[in-house]
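Could you have a look at this structure, given as structure tokens, before my questions?
Of the protein chains in this complex, all but one are displayed in their positions.
Read from first to last, the chains carry the letters A, B and C; within each, the first residue is number 1.
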Amino acid sequence: MKTNLIFLIPLLPLLGALFNLFLGRVIWRVAAGRDPSRRVVHFVAVGTVVASFAVALSLLVGPLFELFWKWHQGGKSGLSEALTQSVYTWIEVGNLKLDLAFRMDTLSGVMVMVVTFVGSLIHLYSTGYMADEPRYAAYFGYLNLFTGAMLILVLGDNLPVMFIGWEGVGLCSYLLIGFWFENNQFAYAGRKAFVVNRIGDFAFLIGMFLLFQAVGGLDYETLRSDAAMAAYRSPLWGERLAFWAGLFLFIGACGKSAQIPLYVWLPDAMAGPTPVSALIHAATMVTAGVYMVARMSFLYASSTAAMAVVAGVGALTALFAAIMAFAQTDFKKVLAYSTVSQLGFMFVGVGVGAYVAGIFHLVTHAFFKAGLFLAAGSVMHAMSGSGDIVKMGGLKKWLPWTHKTFVAYWLAICGIIPFAGFFSKDEILAGAWSAEGQGWLVGYGELLWVVLTVAALGTAFYMSRLYCLVFEGECRADDETRSHIHESPWSMTVPLAILAVFSVGIGFIGLPHVGGLPNVLESWLSASIARPDFHSTYPSIAESLHLSAQNHLGEGGLLLFMAIALVMGIAGIGAAWKLYRKGPSKLVADKSASGFAARIYQVVYNKFYVDELYDRIVVAPFRWACQALFDVVDKFVIDLIFVNGSAFVVGVVGRVARWVQNGQVHRYLGLLVVGAGCIFYFTREPTIDFSYTVSGGRVTFQADIGAGPSAIMSKTTELRWDFNGDGDSNDPEEQRFRNKTEAQLPIADVGSQVTLWYTDPVFKSTAKTVKPVDKNSDRVGGEQ
Amino acid sequence: MASAWVLPTILGLPLIGAILVMLIPRSEAGLARGFGFGFSLATFCISLAILGYFDSEYGRFQLVVDKEWIPGLNAHFKVGVDGISLWLVILTTFTTPIAILSAYRAVDKHVREFIAAMLILEVGMLGAFVALDMFLFYIFWEVMLIPMYFLIGIWGGKRRIYASIKFVIYTMAGSLLMLVAIFYMYAKHGAITGEYTTDFVALQKNLVLSSEAQFWCFAAFGLAFAIKVPLFPLHTWLPDAHVEAPTAGSVILAGLLLKFGIYGFIRFAMPMFPAGSQAWAPLLAILAVVGIIYGAYVAFAQPDVKKLVAYSSVSHLGFCVLGVFAMTAMGIEGSIYAMLSHGLTTGGLFLAIGVLYERRHTRRLAEFGGLWKQMPVFAGIFLIITLGSAGLPGLSGFIGEFLTIFGTFVASDASIPVPRLLAALAATGVIFGAVYLLYMFQKMMFGPITHEANRTLKDLSGREIAVFLPIVAMVFFMGIYPRPFLKSMEPAVERFMTTYHTKLAQTRDQTYVPGVSPKQARAAESSNPGALVPRLQPAVAASAPAAVAPPADAQAAALQAVAKRATAPPVAVDQAPAPPVAVDQTAGPPVATKIDPQTRVAGVKGALR
Amino acid sequence: MTSTFNAFDLMYIIPLLVLAVTGLLLVLAESFFKGRQRNHLMGLAVAGAIAAAVTAMILFRYTPDDEQGRLVLGMLKADRFAYFFTVLISFATAVTALVGASYQDEHNWQSGEFYGILLLVATGMTVMAMAADLVSAFIGIETMSLGIYVLVTSRRQSLRGTEAAMKYFVMGAVASAFMLYGIALVYGATGTTNLDSIEKVLANVQDLQLGLLVAGVFLLVIALAFKVAAIPFHMWAPDAYEGAPTPVTGFMATAVKASAFAVFIRIFVNTFEAESTAFGHMGWTSPLIVLAALTMTIANVAALRQENIKRMLAYSSISHAGVALVGVIAAGLGNREAATTAVMYYLAAYTVTTLGAFTVVAWLGSRDRERVLVDDFSGLASRHPGAALAMTVFMLSLGGIPPTAGFFGKFYVFKSAMEASDQALLWLVILGVINSAVSIYYYLRVVMTMYFRDPVEEFKPLRAGAITVVLVICALAILEMGILPGFWLGLAGG
Partner (left out) sequence: MVSSIYSQITYGHFLVLAGVLFGIGLAGVILRRNALIVMMSIELMLNAANMTILTFARMHGDMRGHALAFIVIAVAAAEAAVGLAIVVAVYRARGHADVDRLSTLRH
């Protein structure tokens, strides 16, 4: 259904950014002679995001819900209609027509809600957190720009528009990570994030091109059409097209959502201000990858191999990131690794076809992870900026509100029963267990489940360790910082509280199918993405995953799984509580002091040396190659040898030519005579040639004397022909035509090879030409 | 037609400006600058009139002016513009006033000569873009060199003499081979249709050389344009020229002079010699991709920021070359668009470097650092231009690169060897582009202020902002709404592709190129011009093999109304095994020659072969 | 054929007579004037030259284009070709006289007979241009050469002048001997020395002594190649050009070379068919092709490292002679009208450019120290922008860079070479084009020293009166011929 309100959602934050970055300053400088005040800045910034949230909500509740309801009543066949808007034709070249089109269906509706709601909370929080930041307007400008770009990504109706948002958020994360650019480390972190994202975007581009070449269009309608589905199964490089396109798009998602090969930028991205980490590196940008896979569910659904890869990478990332988080001492680094791990969970969710579970975990994660980051911000705010958890402890006395909200988030992420984390993580685990795709290893789903369960245990452990080291035990901070610890102002604690409430409440929108509990989110989302058994949404997909947790496990099985998950959570909390209740545990310390355990600890502490590995394999060789290429190829080969070299050679020849001129007349005259002689000798060689035409059984030869006027020469030339190829010219026929330039004789007499001699009357030198004669065809014989 | 006045005016105006500026007394530097800027701005306004008259549906040349120039040579002053050259002309008139404005304080000695050189340079460039007569194009092509030579030589840096000589000899060597190719075409066209002309449209229409001659002619044209692009192995003149040229010179050199390479390929080399283009396309495409990656790699290792940007131009223009040889609508329009955006972004980068050079008189990256705090407005503008150059979606760079890579990806195997692999490799250029551009940006803008001098730098003055504003505006506009540009290119590119393929087909099965030997020519002159044809025909018609016997009536119209392939086919096709090879009977370049027995070239063989 | 003498025929060779009479008058008048008044002689000389030029132009317009031109006394042929060269020679003479006068004042060697001999040499050249008979060509060449030998030594006390003259004389005399011997053999072979009758003899005679003809033609080629300073025979040129006083060098480089080419075309292109002389497979053009290729390449390369500007211009004029030879070859190989026009236009452009260049060199010298080193030009642009601009135009034209006449001349010659005998000369044209790329280096080196370097020490150039006029005329002529060549091509019979 056509509507022209959707573009307003991303446009508002973009206008906010434009105001804060350029217009505001210009107008105020002109009108009031000074920059706009802080109140104006954050009023515009927060206002635009909230307005965009309001518009989104009105669209969601209004027309979108009607469409959904109509679809829902209509028996849930296929996918429901969406709100679409095409602003203008962006690029139109040859058979490629891309317009700046937006689409709001149930999936993007959910994502917009998350982005705008969490975004506005974080904008509000930032007004407090960044209160004393000199570049206040620039900060809010970038934040608005980011929100706008993210909304374009989510609402885009075709892949290129999504790509605009994709790189836009990459740019904003570059600007915001390197916001405090005076410190070169932060600036480098920003650049690292942008470059790694760019590597992902490169793969995204290739995926897009593959899809276009196969399908002929890039908007979701054509990509979903039956013709496209058929094209996805066409073979390409040994596998299916869908596999390669999916794989390339997934590499792009890895770059953006920090999965195994390309996750290195996220931990360094903590250099940015904490609200930025909350918004970008927890709630919105990093989830773009998951959204993309969910949006392209039809593509992934048609290639189980691609889904296996997505799930596998997700599981691996979840496990590794969790382990890496064990030994981190910086508050935000722990949360960063936790985010990478949780994203792993989401990718497993969408990887095994449980798209709804993946998105559900995305939504819940957005709330509690944002909350965790904001809490970290408020703690660091209190500890005057330092994030080292070893120096904290027992802060619950000073920061009551932060502590209470932190507990909510902590329990949510550990997956304890009433909190949101439990339901979403459980859905994924169930989906993983019962998934089996065509061509998968037998028991692959179960393996995923085991890995995820261990990761869930790890999550509970490191989060509880974090909680204990920060809030429990007595305060280890030195008294100077201890005197400054104070609760954050309302502008920071209110968002925390709201997020805490949601961390609890949001879980109930996706209740498991146990005891007739309604799963609101599943019915809502299945209006626009593939349902677990794909045939109902995409009948054209022949074989694919046949997965539905219910029929596999039945209600009893589901309850069992929920129980196992809960047990894992509690076990993790217990273990961490025992070790770290009174501060950094002596047991871990002395255990890791010596022997084998020490080395493991070191490896885990240094994040498996992945960063150093990348530097040695990728960055250092790149720098060396640049310098080497420039010195060798550019300077030496091209410039020194060819350009200056040729100039040098010409110079030398010039000098030789000048040297010959030694001023003596005799040498000149000598050269004159010698020169004349040489020229005379070289240019007097006569040449002889002849051609023949075969027609009507007779061959006519036409001799052409290279030198001298033919008329004059004919009298005095000595021409000797040898027609029958016997090497001499004294056969009767040849005698007759001696000294004649024209000769005609029947084909029979002509041998396979004819030679002609010509002696020059003046210089008595003879020239000879030998030529094969092609007698059989009726054509004009040319020279070879 | 009514709009015929536009092109001569935009050519004449800067010329008059240059002459007037030279008459101003030496002391009036300010007046000279005012004149220069005034005239170039006026040219820009008039060039906007072209947009008014331009009808973007019509594929052929528009606003054509065709006046007799040299009767002896039958060379016409013929100018016209079509979808391809339209925006390049606008880019020229758009960039020149900006370059002159940016040089107000940078150039203080010989100001008069500087403005005159810039204006004559503009005339040269505009002339070359709109010329439709090969000879006229060659004249403007060379006229461009001399002012640039003086710009680098007189107002350049320390090694300016080496750089200027290298620039001139490099470009001149290439373009002189092109001159030989023009002679060759001129002579062949005269030999075939009897009427000697250098008018490009006529040459294009009825001159189909043999595939072997096209191979060599394309090589000659290609060398001249490859040097200009600059394509990978022939690029070493660019960094030297850029480092030593004054800012305004660099802006024009990077923004406009480099475009002639690609424009030359699209306008002259490919439509005229499609067989040659197809033969050379694989090598050039691979060199383009190598250029993209090599340019990016080497740019990263440059201590001097101007050299860094120079190598970035090598990388960017690699995309354009790749796009052109992909022979898809997307590829070609993408490469033209990439040229326009490269002109803006690289021009902007050089202006920014110029601003810093004016303040700190150095271009070494290590000297700068932490400027964002000191010059926030400049930093913002510099960031937008750098990102535009890095190809961020929403800015002009992205559209060009996106379409070129896309065009190469979907290209057919016939035009370039492994289109998808090449496109993928070219796309890595996008990554390396981000690497070195952001490396440059971080080294200059981020980090603490290390050098004392950087603490006292003033931010952009009013004039300088006026220089940057149009560029930033265009970078945004061309990124967000590229449609008007792409729409107007569409018909011209379509026509380019159709002429390319029709002529390719013609070359494949064209039979014979009758050359006229001196003996017959003189004999013909003495008797009557008409006689030449019949005299040739009967001697040949009798023996012309059945395969290609022309219909009787076509012979009568033989020489004059020749649509080359239709008539005069005294075929020397060696019927048997060899395929109907196009026999270009003349010696052509000494490498591989095939003499057609029919035209007995008295006395031309022997020593010369 | 009886060549009865009637007075009206003289009307066609009025320019020749004007030059001869003025020359003789000047030689006589010289004895009456002393010291400073010698400038009046210069006035008379210039007047004579201009009068000859004007009359030649008038006669040029009256001779209809297609008509072969009138035979005067059986020895001279007065056709458009001849009048074109007469105008060229008169222009060169006038310029040399003008520059010579102020050059003499500057280096205070007063030689009155300079102008007389100059005019007589011009007369010799006009005879060459009008030669219709081998004998009149020979007489013209001798008159010119003897006059030039004297002009080269006109500065008696200068060592270099006399040495240059000595070398030039010896080589010149040998060449004249070659020529005479050539004429003798051709006379022997064809029985006549009149060019038109030779052409008739060649066309239809049966029992032609071919050996003699070929030997004679070859000797003629050597002699004329010497006069034109083609490579193996060019050794005298750099020394003679450097030794002679600069105005005379200018005259030698331009007028002498142009008239030598006129004789070349008269004898070879118009009379001997390219294929008629069985000399190599392309008749008399095959030695010429080798000559042209050698000339263009070696002269260009030799000029690269020259420090002395006069020697550099000498080598450059040799290489330009090579290009003109290509035109003559093209004319010989069948493209007669177009190539002859091309050569005539090329020679005109070359003459105007080289005269201008030598004038600037002469103008720079001061107080008996002839500034001839290229470094002496450094910083000229900042002191005398006008002269520097003129020199730049001359250098660009010599380098063949558009929009100058030099470029169009070269373009037109190479175009006609391409048309001749179906691109057989393609490799020669490619060689020529590569050479002009190489030549650009040393031409732009001069421009570079003028503009890019700072002045070394103060210039005190000659009294600039007459010279500025000459420079302005030459520079404007080059640009005009370059941009609108149509008019000049028409004149040259295009």
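Going forward, a contact is a pair of C-beta atoms (placed from the backbone, for glycine too) under 8 Å apart; a residue touches a chain by one contact, two chains touch by 3 or more.
The structure displayed is predicted, hence computed values, not measured ones.
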Displayed chains contacted by the hidden chain, counting the whole assembly: A, C
Residue in contact with the excluded chain [from C:Leu24, C:Leu180 or C:Leu479]: C:Leu180
Hidden partner chain, touching residue among A:Asn662, A:Thr700 or A:Ser752: A:Asn662
Residue, one of C:Ile139, C:Leu373, C:Ile434 or C:Ile473, that touches the chain absent here: C:Ile139
Interface with the unshown chain - residue positions in chain C: 135, 138-139, 142, 146, 149-150, 153, 156-157, 159-160, 162-167, 169-170, 173-174, 176-177, 180-181, 183-185, 187-188, 191-193, 238-239, 242-243, 311
Residues of chain A (touch criterion as defined above) contacting the omitted chain: 658-659, 661-666, 669-670, 673
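In this section, only the chains that are shown with their structure count from here on.
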Touch-based graph of the chains, sorted into line, ring, star, complete or other: complete
Centrality ranking, top chain (CA atoms only): B
Of all other chains, the one whose Cα centre sits farthest from chain B: C
Chain A and chain C: spacing of chain centres that average the CA atoms, whole Å: 71
Cα-centroid distance, chain B relative to chain C, in whole angstrom: 40
Whole-Å gap separating chain A and chain B, where each centre is the average of the chain's CA atoms: 33
Two or more partner chains touched - positions in chain C: 275, 280-281, 283, 286, 289
Chain A residues counted as touching two or more neighbouring chains: 682-683, 685-687, 706-707
Residue ranges of chain B touching chain C (in the complex, touch as defined): 68-73, 135, 138-139, 142-143, 145-146, 149-150, 153-154, 160-161, 164-165, 168-169, 172-173, 176-177, 179-180, 183-184, 186-188, 190-191, 196, 515-519, 521-522, 585-590, 599, 601-608
Chain A residues touching chain B - in the complex, by the definition given at the top: 21-22, 88-96, 160, 163-164, 166-168, 171, 174, 178, 181-184, 187-188, 191, 194-195, 198-199, 201-202, 205-206, 209, 212-213, 622-623, 625-627, 629-630, 633-634, 638-639, 643, 682-683, 685-687, 689, 691, 693, 695, 702, 704, 706-707, 710, 774, 777-783
Chain C to chain A touching residues, read off their complex: 166-167, 170-171, 174, 202, 204-206, 208, 210-211, 214, 218, 222, 226, 231-233, 235-236, 238-239, 273, 275-276, 278-281, 283, 286-287, 289-291, 298, 301-306, 438
